[in-house]
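Shown here: the complex without one of its protein chains, the others still in place.
Then we have subunit A:
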Amino acid sequence: MEIKHTALAGTLESSDVQITLSEGKGISIDLDSQVEKQFGKQIKKVVTDLLAKYEISDVKVHVVDKGALDCTIKARLIAAIQRATDTQNEQNWGVLE
């Protein structure tokens, strides 16, 4: 899938995450997290795994994490992807486990 325009999902409340997607070459993830030392790799893995399922290979991802759990990160990323690809009305059930 292709990123059509910049879109974001999520808030900066604690235990939430705000994810902004914009057009880019290849996948680049810019992570800002209070728990980066402990969970930075895991957060990036959740993001790249989900992007792969959507077959998105060119995107700039900006993640501002406030200690969100993996399920929250997935939910916010899915919302951001749907917004950035104009597919809000076409649920991709296949990406959900």
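The rule is short, and it goes like this: a contact is a pair of C-beta atoms (placed from the backbone, for glycine too) under 8 Å apart; a residue touches a chain by one contact, two chains touch by 3 or more; residues count from 1.
Here is the rule we use: contacts and distances are computed from a predicted model.
Only one chain is not pictured, and the protein name UniProt records for it, out of "ABC transporter permease", "histidine kinase", "Citrate lyase alpha chain" or "Putative membrane protein", is "Citrate lyase alpha chain".
Only one residue in the set A:Thr11, A:Ser28 or A:Gln42 touches the chain that does not appear here, and it is A:Gln42.
One of A:Ser15, A:Ser28 or A:Ser57 touches the chain omitted from the figure, and that residue is A:Ser15.
Touching the omitted chain from subunit A are residues 14-15, 34-35, 37-42, 66-70.
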